[in-house]
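Heads up, one of the protein chains got dropped from this complex, but the rest are sitting where they should.
Labels A and B are assigned to the chains in the order they are written; within every chain, residues are numbered from 1.
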Amino acid sequence: MSDLAASTPKTDGALAHVVYVLRSNPVTLLAFSMFAVLLVAAILGPVLVPYDPLASNAALALQPPSFDHWFGTDNLGRDVFSRVIVAARLDLAISVAAVALSFLIGSVLGSIAGYWGGWLDAVLNRLFDTIMAFPLFVLAMGIVAALGNTVENIVYATAVINIPFYARLVRAEVNIRRDSGFAQAAKLAGNSDVRVLALHIFPNALPPMMVQVSLNLGWAILNAAGLSFIGLGVRPPTAEWGIMVAEGANFIVSGEWWLAIFPGFALMFAVFTFNLLGDGLRDIVDPRQRS
Amino acid sequence: MAGRLSTVGLRITHAIPVILGVVVVSFLLTRALPGDPAVYFAGAAADEQSIAEIRTALGLDKPLMEQFLIYAGDVITGNLGNSLSTGQPVLQDLANRLPASLELTLTALLLSCGIAIPLGVLAATRPGSAVDHLCRVLVTAGVSLPTFFTGVVLIYVFYYLLGIAPSPLGRLDFIYIEPDRVTGFYLIDAAIAGDWETWTGALKQLVLPATTLALFTLAPLARMTRAAMLSALSSDYIRTARAAGLTEDKVLFTYAFRNALLPVITTLGMVFSFTLGANVLVEKVFAWPGIGSYAVEALVVSDYAAVQGFVLAMALLFVALNLVIDLTYTLIDPRIGFETK
Partner (left out) sequence: MSLLSIKDLKVSFKTRRGDVDAVRGVSLEVAKGEVLGIVGESGSGKSVTSYALMRLLESNGRITGGALTYGGIDLRTVRESTMRDLRGREISMIFQNPRAALNPIRKVGHQIEDVLRRHAKATRSNARSEAIKALEAVRIRDAEARYNAYPFELSGGMCQRIVIALALACDPKLLIADEPTTGLDITTQKAVMDLIAELITERGMSAMVITHDLGLAAQYCGRIAVMKDGEVVEEGDAERLFAAPRHAYTRKLVDATPRAGASVRSLLPVDLRSPAPVLTPSEAPLLDVRDLVKTYQGKSGPVHAVKGISFTVKKGQSVGLVGESGCGKSTTSSILVRLADPTSGEILFNGEDLAKTPAKAFARDTRRSRIQMVFQDATDSFNPRHTARHSIGEPLARLTGLSGTHRRARIEELADLVGLPRPLLDRFPHQLSGGQKARVGIARAIAVDPDFLILDEPTAALDVSIQAIVLNLLVDLRARLGISYLFVSHDLHVVRLLCDHVIVMRDGEIVEEGPADKLMEMPAHPYTQELLAAAPAPPVLAEPASSAAE
């Protein structure tokens, strides 16, 4: 199939298209730059930070932000800035892993349900109805409480509660295109059902899914942070934004604001970035944006 | 009208398999505990005998199907087990604390609907105006706000810095006396008792947590209202209405807004889901004595019966709310009955 379109101009075109999308929409450009900052923090964080995020120093406890400690120190004298940066890796890893899982499982289930319909569709629908019948955060709490209090289980719980979103979206997108002219034309060209679904219909569901992915990354981070805020999953002394806000919250009433505020801002920054990213990602995977 | 009634009946019967599914899932959650669930349910301080008692009570020596039937029977009779930390039946604990959660959640929802829907409508009718930009900023920033963090910031600003909010500890400052319990909603109970001092005190405690929760739900509601209103306004029937010379009020409210309300009501389901979840976090931040903080406290001491009872109760509450949403939708949209036939 690859030789259908001459390959050289296509890769060129794709790259040029990304540049075009970034250039034509300043918000997208901003979102991608913010995402780059997050990525750098996640990948190089431990190398970049000035202090060991776990090293406590009782003499320097609860110092307000200063030149030495940009974000101040916490009740154990740990450097808040280092902890905030280092936490990016764990928080991003949890959300990316969870969203990737739900994207994969949801896409497959949703495609099958949307293309073939029938009893399989009915069964899957019931299953998703049941998952969605729980307030999602509460279900995640229940799952983590039941499966055990570990980071992996946070990933699984977050994935489970997000699967119905992808499955429903893909189901709808596949379903409206199931009998479309181009799907029929692909069959006339000798493609089997599976090929039509995988190569012709599913790729066209990608643009709206990209918006969902980026929103979900945001939710997933909020979800994971929320779970650790109430003491599930990640445990102290690990640096993680949710826990840091939880720990810092105890000091807010006495005025030591920097303990909770900085990790909270980091969390907001991440969620905000992902939310902004959605439209840009969609434009990149949508060929109709090419002019 | 008979068709409408049968549609309503159909909607209610639709809820039954969902409730069944909810019970199955919560059963699976109680049995998914690694190792011997009886040990978990008996708690850390249990001796051999109490573990054995729990094991018999849960029917763990029986086949899974039978265990499920026992569990389902317990759920129907309201037996959710005993809480380890309070020693009370879980159902009773939940019933005692539910009004606190409901008062908080409903106040927050009223607040956010009251702001988000007019804001969304204004933004849609004046695209490109200041209101529209405000709406957009709120929507994008709003969904990025972690509820627990918003709560912490609000406490810092209004309690620590400005000193205008009461200390974030519970529903009522200790200087007031709890009103006699009628509904369990302090605002209503105090009003019934005519105790306006307590009413003000309860309101003061409620403002910050309710605002926190409302800020969180504001964004999805405003976004949906704006989008639904925009799409309604650009539809053909609005053009027809305008071409017939109908007044702008009529066009906006009778024609556009009623149609736009349909997707907004659908979104409300999702918003409820978020709100009930976020409720747990807000209750923890403000030490609000509702079922959310009950569950969090139970989690800390591994009080599984309490946690699972809480999950089940929340799910049933949510199913009930969704049913109300569905019924509202059915009443507004004449097409629904037709489709299900």
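Keep in mind that, in the parts below, a residue touches a chain if its C-beta (ideal position, glycine included) is under 8 Å from a C-beta of that chain, and two chains touch if they have at least 3 such contacts.
It should be emphasised that the depicted structure is a prediction, and the values quoted were computed from it without experimental measurement.
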By the document's definition of touch, the residue of B:Ser26, B:Asn259 or B:Ser273 touching the omitted chain is B:Asn259
Which of B:Ala42, B:Leu187 or B:Ala241 touches the missing chain? It is B:Ala241
Residue list for chain B contacting the dropped chain reads 127, 235-237, 239-248, 250, 254-255, 258-259, 262, 332-335, 338, 341
Where chain A meets the left-out chain, the residues are 1, 3-5, 9, 180-182, 184-193, 200, 203-204, 287-288, 290-291
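Assume only the chains that are shown with their structure count from here on.
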Rounded to the nearest Å, the gap separating the Cα centres of chain A and chain B is 24
In the complex, chain B touches chain A at residues 17-19, 21-22, 24-26, 29-30, 32-34, 140-141, 143-149, 152-153, 155-156, 159-160, 167-168, 272-278, 280-281, 284-285, 295-296, 299-300, 304, 307-308, 310-311, 314-315, 318-319, 322
Counting only contacts in the complex, chain A reaches chain B at residues 126-127, 129-143, 145-148, 215, 218, 222, 225-226, 229-232, 242, 245-246, 248-249, 252-255, 257, 260-261, 264, 267-268, 271-272, 275-276
